[in-house]
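First the structure, then my questions, so here it is.
Every protein chain except one is present and positioned as in the full complex.
What follows is chain A.
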Amino acid sequence: MYHKEKSIQIKNSASALYNNLCVLRIAPRRLTYFTVVHANVVNMVSASWDGLNYSHRQLQSKEPNVATSTSLIMQAAFCVLTSRDLLVVTSQKGIQMYESDGSIMVYWHALETPETPTEQAVFARGISGVWENYICVGVSSGAMLVFDIPSKGSNITLSEVLHEHSESITDMASECSGSQECIANLVTADDVGNLCVWKSGEEFQLLNKIPGFDMSCSSVKLWKGTVVAGYGTGQIRLYEAVTGILHAEVNAHARWIYSLDIAPFSGLLLSAAEDSLVRVWHLTMTPETNSVEIAHLHNECVTDTQICGAKFCDGDGYAFAVTGYDLSEIIRYVQS
């Protein structure tokens, strides 16, 4: 179904972090951006669609108020909003927001870090752009920061802090089908597997809370009102977002799942785990019976690699890219 294409070399190897690959397609310029986190650096590659031009950029983590100390980055993700795209980088010290090409930093939010380290680690993790102009970021305490993003410029403000999770946020995702009919447009996940479903607005509304089973949910997606969640046990579960009804349960991987992605136009699902496998699935919705089905389509094994990031490169799922711990390349696969 897919075959391997030429890999993109990156300046550093990928660190073992959840969801450690982000892709942004810039159709007007026939370019795709890829971001991969290595310790306290974000490696950005801009690849032209003809495969001839690659340019690299590195972004460092930042803590402007403290004399140079290392601050590890937990995640980097593109947020696609109605009026603009931003690149958000979360670290142990705070949240940085850049223009999507990484050229200018437009905003910095420092986390409250104690003077002497505490048992509970402090960091930001979990990033999502939400309709219409919000960016949500999770914190290790379980808090969620909601930022109001203007259509241009750097006048970004903290709009709300939500305290629904009591454990460290792992990942979050907004409704990616493009449909504005869905009531829920954000799902957030934490380290004990609790899922919160939200409706965005001036005040975010909690629509539902789906309890976990004491197992970390490391990656989550929301598509056509269905939550797709990947867990440390290697299981994938599909829930109806607003009701919490379990549609499907898959014993998908033999190790901890690190990344999920959905191609919104085709309903293809990508899952990747520490077990070296990337799997492609197909989701089908039958609105008449309110059922959701998942079928397995394809496996790719990245030999001797614990995968930490996997994303589709386009909305149809024609191509996908993969990163692995200690690997200094982005591996690409294309439909045959």
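Remarks
Please note the rule applied: a residue touches a chain if its C-beta (ideal position, glycine included) is under 8 Å from a C-beta of that chain, and two chains touch if they have at least 3 such contacts; residues count from 1.
Throughout what follows, contacts and distances are computed from a predicted model.
Going by its UniProt record, the hidden chain of the complex is named "Protein OSCP1 isoform X2" among "Protein OSCP1 isoform X2", "aminomethyltransferase", "Large ribosomal subunit protein mL40" or "Beta-hexosaminidase subunit beta".
If you put the hidden chain back, the residue from A:S15, A:T188 or A:N208 that touches it is A:S15. Contact with the chain not shown here comes from a single listed residue; of A:S46, A:Q96, A:S159 or A:Q306, that residue is A:Q306. With the whole complex as reference, residues 11-13, 15-17, 38-41, 60, 66-70, 72, 74, 92, 115-121, 123, 167-168, 170, 191-192, 214-216, 218, 232-235, 245-256, 275-277, 290-291, 293-296, 299, 301, 303-306, 325-326, 328 of chain A touch the missing chain.
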